[in-house]
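Pasting a structure here, questions to come.
A single protein chain has been omitted from the complex, and every remaining protein chain is retained in its original position.
And now, subunit A:
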Amino acid sequence: MMKTHNLFVSCIESRVQDQGSLYARFHIGTFFRGQALTFGNSIRRALLSEMPGFLMTDVRIQGATHEFAVLPDVEETVLEILLNLKKTVFVPRIPKNQKFETFQGFGFLKNNGPGKVRAADIRLPETVQCVSPEVHIATLTSGAELSLRFNLQFRNFSQLEKREGTFKSKTVAQAKTEDGNVQDTTNELPTLEKNSLFFQQLQNKRNSKDQLFLDTVPMPVQKVNYVIKSLNAKNGSEYIILEIWTDGSLYPQESVEFALRNLTDLFFQFANISKKSN
């Protein structure tokens, strides 16, 4: 088997599309016959499914006790505002020593009408940046006041699988899992002290009432396409043209790196195991 020495990953084109979306085209090679498909398909699937996302988990809007509330003098209902917020994209600026997965962020917004509120109006800490400033959030009329606060969190793909199906308040489930005792108390009487778990639960539920949960699904990579081209018909070597569209939260280059690392990790783990079992 002949070994190719000329491996290359080169970015041929990159540009900013509308609404902060980023596009880049890479040429990746050289592959032996058939390997390009293995590589291309794996990386497409990895890019589409395994990218972690930094997303909004919950919002508190002043004056809205639930997601179907209506705010005075605001053109949109709370539900529409939430749907708009889901469209915003944030990028963390992670300090070098901090781990990617544990990073948490928040943001808030306070605007008085009249005027349109865009994602650019969101106040963010130094560590978070909004890359979709043009996203429309709400239209305020004179006298309107919109003030909201939200939390941002990292979600990688394994966490995504477990996410809740609806917008519903998760406090019940959370409270239960926080302390395993609750689940087994089916036939016990609740203890009656003020600070007992039962009251805590009620308290939690009350407090979290104005907390509106978003079930945002991050889609950092919007679209991936690859085309296999032959490089040298004689020895059957190939290369692929990889096109990536991201939502702006990460550069296509980053996403490729991440996907490759992820895939490598995956394969490497199995390589290790198989080595041991042998």
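As a convention for this text, a contact is a pair of C-beta atoms (placed from the backbone, for glycine too) under 8 Å apart; a residue touches a chain by one contact, two chains touch by 3 or more; residues count from 1.
Going forward, contacts and distances are computed from a predicted model.
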item: Protein name (UniProt record) of the chain left out of view, among "Large ribosomal subunit protein mL53", "DNA-directed RNA polymerase subunit beta", "Serine/threonine-protein kinase BLUS1" or "Cytoplasmic tRNA 2-thiolation protein 2"; value: "DNA-directed RNA polymerase subunit beta"
item: Residue touching the undisplayed chain, where the options are A:L71, A:L109 or A:L250; value: A:L71
item: Absent-chain contact - pick from A:A24, A:V135, A:V224 or A:V256; value: A:V224
item: Footprint left on subunit A by the chain that the document does not show; value: 37, 40-41, 44-45, 48-49, 65-77, 79-80, 83, 114, 139, 141-142, 144, 165-169, 172, 182, 185-190, 192, 198, 201-202, 205, 209-210, 217, 219, 223-226, 243, 245
